[in-house]
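The complex appears here minus one protein chain, its other protein chains still in place.
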Amino acid sequence: MKVLYYGGQKSGKSNLAEKKALELSTCKPYYLATYDNSFNDKEMHKRIDKHKLQRKEQFNTIEESKDLLKVLNNQETFLVDCMSMWLFNNIQEDEEYLVKQLEHISKLDANIVFVLNDVNCGVIPFDNQSRKFVDMTGIVGQKLASFCDEVYEVKLGLANKLK
Amino acid sequence: MKVLYYGGQKSGKSNLAEKKALELSTCKPYYLATYDNSFNDKEMHKRIDKHKLQRKEQFNTIEESKDLLKVLNNQETFLVDCMSMWLFNNIQEDEEYLVKQLEHISKLDANIVFVLNDVNCGVIPFDNQSRKFVDMTGIVGQKLASFCDEVYEVKLGLANKLK
Partner (left out) sequence: MKVLYYGGQKSGKSNLAEKKALELSTCKPYYLATYDNSFNDKEMHKRIDKHKLQRKEQFNTIEESKDLLKVLNNQETFLVDCMSMWLFNNIQEDEEYLVKQLEHISKLDANIVFVLNDVNCGVIPFDNQSRKFVDMTGIVGQKLASFCDEVYEVKLGLANKLK
């Protein structure tokens, strides 16, 4: 089963996605962290540490910032938190490559819960990089939504089922 | 019948709006492109060409970037893609003029499917021009929603009926 949680910054989507992954799994699920730790962003490190504590002992944490197919596999349950970081880390790749990765992922016989940031409802940014990130978020989001069994929009900690 | 599709950047709203226009029309509907071609924006031209190909032979394409009443008329089916471009091209006009245009449009005995970008859920921009665009998007959107028979919010290619 594949599930997508989509929502704005600090909407509570990761929390709900964690609960879902725990519900879906029969044994300890994997938490796939896509954040690239090689940057020295202290604020981000604090956030990550806070998240890790919150997850406690309920998940096996694995890290992969670019090639998800290296670590995802059949017969397991994964929480991918988040697809926006994966996209950010792959922003130099073209649309075709990214959509192809998602198609391969869609065929895995695994439970996968995806988290994606909604960045698409603000003023269209001027700089090309941000604009590409916004556009690709839409394209990646539509692709994920097309093959996920359930899709939730999250606002204020509350989930609204879109599919 | 009048229908509004509202959604963020790359949400899939134009696709759904095209399907709706084709459903509503008994003969070949009109695609009203509001983009002002006089700017030399290559990235935008690529997008437009891609859209045109996608629409193939199903629509008659007409172009009008400012005065929609010049081209809209009774007894036909129109897809206006998009109202955000129309607003952008008319941003020097005052609120009263724009709302009046919409009121005239609301009285046409035609099928009209409107597409509008949601730009209202990000941080309020600093510059006056962007701020006015955001505010006027809200005002135009509320006006359209008030007279449309159906209103859909689109996220990730999925439509959520608001009215």
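Think of it as A and B in the order they're written, each chain with its own count starting at 1.
The criterion applied here is as follows: a contact is a pair of C-beta atoms (placed from the backbone, for glycine too) under 8 Å apart; a residue touches a chain by one contact, two chains touch by 3 or more.
All figures in this text were calculated on a predicted structure; none of them were measured in a lab.
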item: Which of A:Asn37, A:Asn60 or A:Asn160 contacts the chain that the document leaves out; value: A:Asn160
item: Options A:Leu68, A:Ile105, A:Val123 or A:Cys148, residue touching the unrepresented chain; value: A:Val123
item: Chain B, residues in touch with the chain not shown (by the definition above); value: 4, 6, 8, 118, 120-124, 134-135, 137-139, 141-142, 144-146, 151, 153, 160, 162-163
item: Contacts of chain A with the absent chain, listed as residue ranges; value: 7-12, 117-123, 125, 130, 133-134, 155-158, 160
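Methods note: only the chains that are shown with their structure count from here on.
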item: Chain centre separation in whole Å, for chain B relative to chain A (CA means); value: 31
